[in-house]
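Once you've had a glance at the structure underneath, I'll fire off some questions.
Note that this complex is displayed minus one protein chain, with the remaining chains in position.
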């Protein structure tokens, strides 16, 4: 089953890559196909998703300029089929339908050896630090491969990466029979609404400054969806929670004002899970928001490998997740400019591309 | 607000009491109304439920003969209104609609002082060790009173005691995004189906030897409801859980065979919450069922005071509990013989009586 | 046993009270003795401790001026004997040696009804919001009384309040077989060193800017005690923890720089327990310190009622706490000016007064 020397019938592939230190991506019809090392798996990509991170890379903002190596294939959300396996691969074989954890780690530090590889100290990410999945083929280590359950569609499997962020946040906070405020209903915040509902949240409150997204949040099961620019919504939450505040805050906006509003909505002894990344340092009242209230705050990064993936699979198989209104568009890879514009304009939410 | 000396307009009340060391209960139209001590609350009872324990008391089985003092008013599931409060009561006032935790404790041991009064070492229970709620009035300590939320009906509030058993079991085990086997779908087992579903279980499997109850379990949301006398159902569970077994076992039958079957259905590292009381000691394989599998086993008794009650309130207010098919009959107190027969025959599930 | 009308042989007592809106406290030899309500307990005070909070009240800083009602008896750390109990008190009797939880709550909100009264929303504190223990007698509700174990000396029992802060912080974070950084070794930080050691911390690192306190921290069992003004100590911690950082941060300084240093010392996925109160809002990098690292942050307030007290009792009875070097001075109440100066100057650490 060794493939290292297998003559490829076609050694090139289609790809989208970061061709210069500026806006946009470029299509290349003849990029060399990746070559598997002994413990690698080569996956033929079928369907990919465009992440908010991909937008940053497209727009080449300050973060992207400081992080992304010009020249790499981007993209990290995908589903496909195993094409080849390296000579020392033992767990998988060609033909399996798979997705993959995009955070790659050597497996030598404390966290990656104790079930928390998502916060390994030596992580590199496909499509960000090395070639990603906006291409016919992507290479990942065997230890990053996730076989997709036969009852889960490609359309859903292509969203495992962001859906995993939502599941990790929701499950870390623990929402079963709890009241929950989801602060920020972008792509992952909306996913968190349906995930929190399926995971047993008793009532879900949402806040954002985007009315159409708030309307969608209600459709997905939020009891209340507040425009955070209105006054009185924090009082309303307190009234609706018997004067206590919500049990759980899921911070998914990264917005300065949302941090203090969210913690104000949280009851004493509540739990806050922070996923949204503030653009800069925040001025924050630790006494009022955390110490006097006796709150627990959880930093959320990526997805647990593989605890989150199992939880996600179970939630999907339960039939209780409603992602149809969140996955709004699909385009062929060659129409990537339209795909990105649809996503950047806000017309689309989760936008997929097919290979 | 002192009431100790308040002249009662009517010092007697209707009641059902255990009149002899044998079968049945007797109606008494003129039992003396209870008198409040300084920290007691007298509640005018509106609606009560008949528990499986009340059936044991009615039938005067070995357990009842060894535990129940002849002469007491029985019953421990109820809702009503505060009629009087003792002279030192500070938290409640006449007119409030309330239920109560029936486990009474002095508040001096470790568990009752650390949020776990449900397992206090000096517990006495209303309707079992002292006068209960099958009467116009019941007396409980102030610290046992639970004010009922305005949006929860009397019909549901009268079931807080058994529903609390189900909630405590489900929430202790933790079912969010987990596969669950509920072993035994009697009254509390059926309640556990709808509770587990509302609390976020991904898929619920049930087993019992009572086909109509199994059919109801499916109606309430179980993915599969197995007749435990059939062969192959354990294999089916394993197939449906990817070969692993269920994440969570809720043992609600107390049946000998169900214990070993339930643990066999449980995955390595799974959690088992035991509520059902075996009639005698069991012969049990600790190696196979617990030690080699690395399982966690939780003994479940009563309901946490008040953590479980808050969880129950949130679940009820979420609108996601379906108890209509479980609360099957209501009778006036005077028709208690019909009420008990309906419950004992299995025609009724949860049977209520009105005062 | 009712005492409400008991004629007191001596209706006045000695006390220290906040006599004006400025520096200092005043001695009053004839303050009226408190009168017990039905559920109160009157305690004859034997020994009290001077808290950092008492220093703020003495110095009448901005916080004190905004919080403390002029005229109250101050002090909240003490041990004594029950003198009288109110008419409805059932758990205690005169003559018992006791201390008390100084946070008083009505017992009606979520937290006070679920074992977390320390973060009740309606807390008032003895010696801060109402009369305290710098007097011959102090009144507390029955539910706040803690009977002192016969094997624990008055000297130690008088420090239950601050020791409880240390125990609550250490036990919330969980230090068993973990590396720990204690940031700030004031009174409670020093107590945390010996508590963490007794509670099973594998190695304890301390930081502060006070060399004598750092020396004492080492004597109490710290592996390393760093002057936070020196360079290189964060690197040294990382080296000593195999490159990972510490498992647990106990933030007890409230200092701005210490927050970022402490989180920098913490490993990915570590836990930080925050007890020290920053004087103002902090500018904080949530991404670097909490979110990317996947850390858990715990706000710590007061002591759990009564979980922390039981833990404290067990730790004291284990014989493994070393508090002799922390409790440095004792004075008669009448020498309160010397006592306060000893504490304020830093010559003394925990300073007690005897009645």
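A few comments on the model shown:
Order of writing sets the chain letters: A, B and C. Residues in each chain are counted from 1.
We take it that contacts are C-beta pairs under 8 Å (C-beta built on N, C-alpha and C of every residue); 3 or more make two chains touch, one makes a residue touch a chain.
Keep in mind the model is a prediction, meaning the values are calculated, not measured.
Taking the complete complex into account, C:203 is the one of C:203, C:289, C:304 or C:350 that touches the chain left out.
Touching the missing chain, out of B:119, B:157 or B:181, is residue B:119.
Annotation: of A:106, A:153 or A:239, A:106 touches the absent chain (contact as defined above).
When the full complex is taken into account, the listed residue touching the unshown chain is A:115, out of A:69, A:115, A:211 or A:332.
Residues 149, 167, 171, 174-179, 198-203, 242, 311, 314-315, 317-318, 320 of chain C touch the missing chain (whole complex, contact as defined above).
Chain B residues in contact with the hidden partner, per the touch definition given at the top, are 109-111, 116, 118-121, 242-244, 259, 267-269, 274-275, 277-278, 281-287, 290-301.
The set of chain A residues touching the chain not shown comprises 38-39, 86-88, 90-91, 106-108, 110, 113-116, 304-307, 310.
In this section, only the chains that are shown with their structure count from here on.
Counting the residue numbers used at the interface between chain A and chain C, over half appear in both copies, so the two copies meet with largely the same residues.
For the pair chain B and chain C, the distance between C-alpha centroids works out to 41 Å. Taking the mean of the C-alpha atoms as each chain's centre, chain A and chain C sit 43 Å apart. In chain C, the residues touching two or more other chains are 110, 116.
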